[in-house]
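One protein chain omitted, others in place.
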Amino acid sequence: MRPSRRLILTSTLAALLAPALASGFAPAAQAQEQPNQILNASYDVARELFEAENKQFEPTYKAKTGKEIKVNQSHAGTSKQARSIVEGLEADVVTFNQITDITFLADKGYVAKDWQSRLPNNASPWYSFPAFLVRAGNPKNVKNWDDLVRDDVKLVFPNPKTSGNARYTYLAAYAFALEKFNGDVAKADAFARKLLSNVVVFDTGGRGATTSFVEREQGDVLITFEAEVIGVKDAYKDKNFQVVVPEVSLLAEFPVAVVDKVVDKRGSRQVATDYLNFLYSPEGQKIAAEYNNRVFDPKVAEEYKAKFAPVRLVKVEDVFGGWANVQKTHFASGGKLDELFVAP
Amino acid sequence: MAREPHPPEKAHPPRRIRVGDGPLTRRLLIGGVLLVTALILVAPLAAIFAEAFRKGVGAYAAAFAAPDTQYAIGLTLFTAMIVVPINVCFGIAAAWCIAKFRFPGRNLLVALVELPFSISPIIAGIAYLFVYGAQGLLGPWLEAHDIKIMFAVPAIILASLFVTAPFVARELIPLMIAQGSEEEEAAVTLGAGGWRILRLVTLPNVRFALLYGAALCNARVMGEFGAVSIVSGNIRGQTNTLPLQIELLYQDNNAIAAFAVATLLTLVALVTLVAKAIIERLDAARVKAQARPGH
């Protein structure tokens, strides 16, 4: 009989304790006036970068305003992040790797339509582009995009349906093919189809792809942002990976925006705006460059020049006639990507 | 399965002749089962610890110093503290009405109680999204009243409640049916009320099954991944439970830490099973003690 009584006692105790603990675990939820935390919903491979940015921003903000602030991070494929925000994820700012995902938020009324003109460089504090990481000694001799469609070369990049990162890879390859075949769309389609069929693993986010390539030794080439490529090479020095920067690639802008609907509700507009401005400041830019992103600040760019190989970057606007067009013809449900992605 | 014919031993017939008691069959079967078990059940457990300690104890310990990991441990414990008692109460209520009474739709109710067991956790997660998401059934109402469920701790608790709802009931129902209601009926004739009967007669009789159900429920709550990964916003240090933290660390190029955290959940699982073994032994001893005077 004793155990049962003890059991009841324990459950009662737990039930009594629960609300007290619950309040401890939801500190920011009720704070209407002065939120001491904001949430940055970001792309997958920016984990370390924003950890460093936040570590710098928090004391800077305190010194400036005297207020404590904590920036929380959430990282995943940006389409997933945008969807989560529409479903109720209360992110104060988004730092994405794709304009279309913020456009989606703007269409749903979460971000003001003019978000791109609110900050410099189309609201992108830094940029990068898809580059290649190959195994020690580059055994498959991969130099450029056309090496990726060879039968003997196996690729790793994430699922273009969920990852902005992979969509850049797809578009960069497509742009390369259009250029190579003088705008022959049928040939470019075949090129992209072959590229997709050479992929051994599709992870949902960029970091999953990196893990598959590095830890699980899948594929010959990892295609991801140059920032991630260099980062991985440095993080795994013993594996002697090599960075291959193709002759031409596609400019990947990393747009940022304040999520108006959320900051207005939480009263965090000021700190959210300060946070994004900080990313443009010399300190913020330095950290971005330290994490292998190419930055716009001329002084910082000059300082880190030696780190980056020369590359010719084409723009979505020039090759594909803008993001709206890309979204319609390539990425919409039933669009070109769907067709090339699954058709054998 | 290769089953060897029993060697005829007509001269000295053994006391009991049962299928598979031939020495060769016996050895083959035991050996085969032990080998497959070692490969498919033991090796994965060993691999978790091997990977976690690959870079030594220091790296292993360092994994637990990260504030986000500590937070995930706290959140997971907290979730279990809420979910397990609720599902224990539900399990007792469900077992009580199913085991002690006959009523139309009883079989349907049994099936309903077991339903979450056969449903993919992913479906559970999606279903909760369709209820509590901003686009979902209750989304607009919740938003109007400023109640936050999705991508926050409440959603994690709700998804966990769904996934582990059957665990306690599953353990109790067959046992309580087998035990019958004679003792309860006797208690009623002695004038005891319902709560008293539950507390003094029924629960002591099923306490081991109840404990085991609760322990298993606890292990599953702490380890739930699929359903929680849909309804949590993956916010570091906010809505990351331990299994999500494992995936996150793994993708942070921190495999050692991922496996280190995984050892924690593995230990929970092993402790649960050891507890079960002990409980069963105690239970067997109790049954024996009760049976003896009757003989």
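We just call them A and B in the order they show up, numbering each chain from 1.
Here is the rule we go by: contacts are C-beta pairs under 8 Å (C-beta built on N, C-alpha and C of every residue); 3 or more make two chains touch, one makes a residue touch a chain.
Here, contacts and distances are computed from a predicted model.
Colleague: Can you work out the missing subunit's protein name as recorded in UniProt? Choose among "Molecular chaperone HscC", "Flavoprotein", "ATP synthase subunit a" or "Sulfate transport system permease protein CysT".
Modeller: Cross-referencing UniProt, the chain left out corresponds to "Sulfate transport system permease protein CysT".
Colleague: Among B:A72, B:L142 or B:L158, which residue is in contact with the omitted chain in the full complex?
Modeller: Here the residue in touch with the unshown chain is B:L158.
Colleague: Just name the one of B:M150, B:I197, B:L210 or B:I235 that touches the chain not displayed here.
Modeller: Missing-chain contact among the listed residues: B:I197.
Colleague: If the missing chain were put back, which residues of subunit A would it touch?
Modeller: For subunit A, the residues touching the absent chain are 77, 79-80, 82-83, 86, 159, 161-162, 199-204, 216-218, 333, 341-344.
Colleague: Provide the residue numbers of subunit B that touch the chain removed from this figure.
Modeller: Listed in rising order, the touching residues are 1, 3-6, 8, 13, 16-22, 25-26, 29-30, 32-34, 36-37, 39-45, 47-48, 51, 89-90, 92-94, 96-98, 100-103, 107, 109-124, 126-131, 135-137, 158, 161-162, 165, 177-178, 181, 184-185, 188-189, 193-194, 197-198, 216, 219-220, 222-226, 230, 242-243, 246-247, 250, 258-259, 262, 265-266, 268-270, 272-274, 276-277.
Going forward, only the chains that are shown with their structure count from here on.
Colleague: Help me check something: in the complex, which residues belonging to subunit A touch subunit B?
Modeller: The touching residues are 1, 3-5, 7-8, 10-11, 14-15, 17-18, 21-22, 25-26, 29, 39, 44, 47-48, 72-76, 84, 86-90, 205, 207-208, 210-211, 214-215, 232, 235.
Colleague: In their complex, what parts of subunit B are in touch with subunit A?
Modeller: Within the complex, subunit B touches subunit A at residues 74-75, 78, 81-82, 84-85, 88-89, 129, 132-136, 139, 143, 148, 150-153, 199-200, 203-204, 207, 210-211, 233-238, 250-253, 255.
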